[in-house]
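Here it is: the structure, laid out below.
The other protein chains are all here in position, but one chain of the complex has been omitted.
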Amino acid sequence: MNQHLFAQLIATITGVLLLTAILQIWGRSLVRSIGLLSVQGAALAALVLTVGLNAGEPQVWLVTGIVLLMKSVVLPAAMLRSAKLIGETRERPTTINPAVELIGAAGLTLIAYIVGVPLAGPDPDPARQALPVGFSLVLLGFWLLMIRRSAITQLVGFLVLDNGIATVSFLASGGLPLTVELGSSLDVLLVVLILGVLVVRMQRQQGHTDITELKELHD
Amino acid sequence: MNLVDAGLYGVLVGGAVAVAAAVVLRGRARNVIAGLSVMAVGAFAAATGLAALAGMVGTGLVIPVSLPLVGGLDPLVLAPDRLGGFFLLLAGLVIATSALFGIGYAHGAAASRTGWTGFAVFAVGVALVPTAADALSFLLAWELMAIGSTVLLLADHAERQAVRAATMWYAVMTHLSFLLLVAGFGVLIAAAGGTSWSRMVTIAEPVASVAFVLLIAGFATKAGLVPMHVWLPRAHPEAPSHASAAMSAAMVKMGLYGILLVTLRLLPTGPSWWAVVLVALGAISALYGILQASVQSDLKRLLAYSTTENVGLITTAIGIGLLLHQSGQQAAAEVAFIAALLLALSHAVFKTTLFLGAGAVLHATGERDLDQLGGLAARMPVTALTFGVGALGAAALPVTSGFVAEWVLLQALIHTDAKADRLLAVVMPLTMGVVALTIGLGLLTFVKAAGIGFLARPRSEAAARATEVGFTMRAALVAAAGLTIGLGLIPGPLAQLLAGAVGATGIATSGLTGIQLGGLGTVILDPLVLTGLTAAMLAGIVIVNGIAARRHPRREVDLPWGCGGERTSPRMEYNATSYSEPLARVFGASLNTRRSVEIEHPEDAPLLVSGMVFNQETVDLVEDRVYVPAARLAQRLGDLARTVQNGSIHRYIGFSFAALLLVLVLVTR
Partner (left out) sequence: MIAAIVVTLVHLAFALAITPVLIGVMRTVRARLEGRVGGGVLQPWRDVIKLFAKEPLRAPGSSAVLIWAPLLLMASSLVLCALIPLVSTLSLPGAPGELFVVVSVLLLGTVALAMLGLESGTAFGGMGSSRHMMFTALVEPTVLLSIYALSLPAGTSTLTAIVRARRDDLSTLLNPVSILAIVALIVVVVAETGRLPVDNPSTHLELTMVHEAMILESGGRDLGWLEFGSWLRLTALLGLTVNLAVPWAIASDASATALLIGAAAAALKLVVAAALMAAVEVFIAKLRLFRVPELLAGSFVLAFLSVSASYLVF
C-alpha cells in the first residue's frame, strides 16, 4: 500500500475514533451513545483493514469481518436491546458539571498525548505515530466509567476502553494478532451479554439502573 | 546635561511646586495651580521617557551615599534605560491626563491640602521608580509612590467608613510588597556585593531563584495579580477618580516594570519554571479578574477587577516571551515581549479613559452603581463617547490600542513552533484558550459597562438630572480617548521604538503606520487600511440609508419604548446585575455568588405577596478562602502573644533591654 495513503487513512480513522469518544462524553442520550459506539466499531474495523493490508496479512478480511460484526453490529445491538427493555433513553443527570466532564476529558487526552509520544519512539511510522490516540481512547473509556451513573453507559464506557486497547494493540504491533483479538472480542461479547441481562434484572428489581445507589451487599 | 537629565530635574521641580501650591494656596486656585504643576510633572516624565526610549542616555542624577559601618553602597543613580524610559513615558502620559482631569474634578477631601500633596508626591514617586538604576533609589522611589498613594486614598477617611477599610487593605498589601522587595533585593545585593543594577548580572543559582520568588511576589502584589489582587477592588472605588486612574493605569504598571526588570535585566538566564510560574500567575489572574469584573455592578469596582485581568494578560505575555526565549525561538519571543509592552501602554491609556469617565459619571450623578445609571448618552455625550472608546479598547476591538496589543500577543502564540517541545505544546493551546475566553468575557463586561451605564432610560433620579461635566474634565477625557484611538490607528512607529527597548529586531513599520512582524514571516497589521475598508463600506451604506431616509423620514413618537407599551417603566429594563446573571450561573462555582429572595406577605393574607426583595452579592473567592482564614490565624497567634504582652510598661522596657544586651553580645562576639 502507498505509504502516503496509509498515513492518511490511519490519521482519518484515529480522528474518527477520538471524535466519537469525545461525542460520547459530550452527549446525554443513550441511544445516540450506542450509535456512536457502532460508528467507533466500524472505524476500528477500518483500522484493522488498513493495518492488515499494509502489513500484507493473509487473514485480514476475516479479522476485519469479525471486528466489524462484533464491535459495530452485535454488541451495540445487544446493548440497544437492553436499553429498550428497561425503557431508558437518557443518561441520569450527574452532580458534576458537564463542562467539567468535558474539560476533564480534554485533560486526559492531553495526558495521553504527552505520555504516548515518547512510547511511540523516535521517528515512528504512521501507525505508531497515532498511538497516543489509542491511549486517549483508553483514558476516555475510564473517564466514562467514572462519570456515568447508568449501568448502560457504564457498558458504553467499558466498550470504549476495550476499543482503545484494541486500537493500541493494532497500532503498536503493526500486524494482526488474530488469536488475541478473537479471544478478547469473545470475552467482551460474553461480558456485555451477561451485563445486559443483569441490567434488565436490576431494572426489574429496583426500578432504576443507577449504579451510584448500589452500595449494599445482599444475599 | 541633555534632555533626559533636564526632564528628571523638571519632574522634581514640578513636584516641589505642586506640593508648595497645595500647601500655600486654597480653594479653586489650589486645584488649578497644583493640578497644572502635577501635569507638568507628567509632561516632563513623558518627554524624558520618550527620549530615553529612543535611546538617549544622560549622565543621570547621581547622589553619593555612605553609611557608617555599611560597605558596598553604590551611589544613588536616577538614569532611565530604554525599558525604564518606556514605563516613564507611560506613567507621564497617565499622570498628565489625570491631573488635568483632577483640576476640574477634585472636590471635598481630594481638593484639600492633604489630597493634592499626596497626589503630587505620588506622581513624583511613580515617575522616579522606572528611572532608578540601583536597588536603593528604586526602593526609595517605590516607598514615595506607596506613601503618596496611601495619603491620597485616606484623604476622605472622615466622611466614609469604606475609605478606612480600603486604605487598611491597601496599606497592608503595599507594605507586604515592600517587605518582599527589600528581602529580594537584599538577597541580590548580598550576592552581588553592591546596590547598582549593573553589578547584579551574574547571580548564580540557587540565590537567583530565591531572589526571583521574593521579587516576583513583591511585584505581583503591587501589580494586583491573583491572589494578591484583593486591594485593587477595594482601593480603586474609594479613591478619588483621577487618583484611581493614576493608580490603576500607572502605579500597577510599576509592578510589571519590576517583573520585566527582574526577568530581562537582573536575572536574564533563569530556568524554564520561572516562565511557567509567570504564565500560570498571569493566566489565572486574567481569567479570574475578568470573571469577577463581568459580574460587578459597581462601575469602579468592575474597572478595578479588569485591571487585574489586564495585568494578568501582560504577565502571561512576559512569561510566554521567556518560555520562547528559552526554547530558542527568538523572533516569537521578541514579539511576545513587544506584546507585553503594547498591552501595558494600551491598558494605561484606555483604563485612564475609563476611570476618568467613571469619575465624570460620579461627578455628574453621585452614583457609581450601574444599576442606578442609564440614559447618560443623551445627557453627557462627550463622556459617553469617550467612555465608549475606552470600552472598545478594553474589549480589544478595532481600531483601538487594545486590539493592536492583543493582536501582537496572539501572533506570538500562533507562530510558536511547539512540535519539538512538549512544555510549549501544552502551554500554548492553554494560553490561547485563556486569552480567548478573557477576550470574550471582556467583551461582555464592557458592553455591559457602557450599555447599561449610558444607553436606554435613566434608572434613577440622579441619572435623569445629570449634565455634561466641565471643560478640563472633558479635555482630559478626549485626550485619553484620543490616545487610545491614535495608538490603535498608528501602531507602527511605537512598535518600532519598543523593539529597541527589548532589543528586538525584525519589527518594522508596514505601509505608512502598520506593524510588520518580520521575524515571523511577513505578518502585517495595517489598521489604516482596515479602517479605510470599513469606512468605504459604511459610506456606501450611509448613502443607501440616506436615499431611503429622504423618502421615508424617521418619525419621533411618544411611546415607542417597549413596543409602545404605556406602562413600561425604566425599572423594567435589564440592569447590570441581570445582565450578568446568566454568566454568574454558568460560572457559579468559581464566582462564589450568593443569592437570596425574600418574600413579604400582607399580615392578614399569608398566601398573597406584598413585596419581594432579591439580593445578590459576589464575594471574592480568594478573599473568602485565603485572607479571612489567614486573618483568623493571625488573630489566634495574637491571642497567644498576649501571654507575653500584658501591657505592663516595665515588661516592655525589660524586653528592649534584653534585646539590647543580646545585640551587644552578638556584635562583639
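Observations on the structure shown:
For clarity, chains are labelled A and B in written order, and residue numbers in each chain start from 1.
The working rule: a contact is a pair of C-beta atoms (placed from the backbone, for glycine too) under 8 Å apart; a residue touches a chain by one contact, two chains touch by 3 or more.
This structure is a prediction, so every number in the text was calculated from the model and none was measured.
Contact with the undisplayed chain is limited, among B:I320, B:L441 or B:L591, to B:L441. Check B:A16, B:V210 or B:L397 against the missing chain and you find that the one touching it is B:L397. Contact with the omitted chain, checked across A:G41, A:P76, A:P132 or A:G164, is made by A:P132.
Across the interface with the omitted chain, chain B contributes residues 294, 375, 377-378, 384, 392, 395-398, 403, 406-407, 410-411, 413-415, 418-419, 422, 424-426, 428-429, 432-433, 435-437, 439-441, 443-444, 447-448, 450-452, 454-457, 510-511, 514, 521, 523-526, 529-530, 533-534, 537-538, 540-542, 545, 548-549, 551-558, 560-563, 565, 568, 570, 572-575, 578-583, 585-586. Taking the complete complex into account, residues 4, 8, 11-12, 14-16, 18-19, 22, 26, 98-99, 102-103, 105-106, 109-110, 113-114, 116-117, 129-130, 132-133 of chain A touch the chain not shown.
To be clear about the criterion, only the chains that are shown with their structure count from here on.
Between the CA-based centres of chain A and chain B the separation comes to 50 Å, rounded to the whole angstrom. Across the complex, chain A is touched by residues 422, 426, 589 of chain B. Taken together, the chain A residues at the contact with chain B in this complex read 97, 110, 114, 117.
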